[in-house]
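Reading through the structure tokens given below for one structure.
A protein chain is absent from this complex, but the other protein chains hold their places.
On to chain A.
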Amino acid sequence: MSSLTTTDTPTRTGLGMPFIIVGAIVLVLVCLFPFAWMALSSVKTLGELYTVPPIWWPASPTWENYRTVLFESNIPRYFLNSVIISVGSTGLALILAIFASYGFARFNFRGKSWLQSFVLIGQLLPTAAIIVPLFITLRVLGLVNTFWGLILVYMIITLPLSVWMLTSYFKAIPVELEEAAIIDGASRLGVLFRITLPLSLPGIVAVLVYAFVTTWNEFIFALCFATDSSVKTLPIGLAEFSTEFNTDWGAVMAASVVMTVPIAILFFSMQKLFVGGLTAGATKG
């Protein structure tokens, strides 16, 4: 314990190993079990779903529930709608955020700090409080039950944090790099697209993942502004599924799996970048 025996690897007076192992196992079970139960339930037959006591492991796994979801329900259509809306709003948010963040990170102008806090307020806004006027506005513009309506409205929830994250990324890039390029005759936009953006790729990815996941999962706006099945998104479809099928739980679980897979793939393939980008703001700011 004396300071003379300090080694390179920092030793900590940690929790005892038994504590850690028990804690870790409980944690993994709590986090993973509902997910596992969802996947297991999705391949059970009706008989296996509705028995007491419940069957842990399906004796004869069936794809019947997935067949119901994929061929006899509106879920594929809703899936496509969700993809269109999420990709559209993610793209739009990214474009707007890139320019706005660059403006905030590299220029000084009157009212900048005021405008920056206005952008952040969007993140603090209780969205339920503005569904009524938003609905009326969209109705006047003829955007209720259109892809554009939802894509636009999703700017409220994706744009503020995207601008905030990208601004801190742009600020971290040495301004000398850009000045050198400008001396060499590059334009402002040239600098932005050839130097700043490639250097802030992790930030861009973090924004993309964040915006996509948020819009993919969004519920309340979709519930209010997309009531026609031609534009309904997956979360609403899933919420309706229970009534539409008189709660066929096997099919509901299969639909849940279908909805989770794209998010899981996206998130875990980009996890390092995303978590890094998200937490950077928390610890630096």
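Basically, a residue touches a chain if its C-beta (ideal position, glycine included) is under 8 Å from a C-beta of that chain, and two chains touch if they have at least 3 such contacts; residues count from 1.
Please note the rule applied: contacts and distances are computed from a predicted model.
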- Query: Hey, which one's the missing chain according to UniProt: "Sugar ABC transporter permease", "Aspartate carbamoyltransferase", "XRE family transcriptional regulator" or "Cell division protein FtsW"?
  - Reply: "Sugar ABC transporter permease"
- Of A:Thr90, A:Ser168, A:Ser200 or A:Ser256, which sits in contact with the chain we cannot see? A:Ser256
- Hidden partner chain, touching residue among A:Val83, A:Ile156, A:Ala186 or A:Val205: A:Ile156
- Footprint left on chain A by the chain that the document does not show: 1, 3, 6, 10, 12-15, 17, 20-21, 23-24, 27-28, 30-32, 34-35, 37-38, 41, 49-54, 96-97, 99-100, 102-104, 106-110, 112, 115, 118-119, 121-137, 152-153, 155-156, 159-160, 163, 188, 213, 216-217, 219-220, 223-224, 234-235, 238-239, 241-242, 249, 252-253, 256, 259-260, 263-264, 267-268, 271, 275, 278-279, 282-283, 285
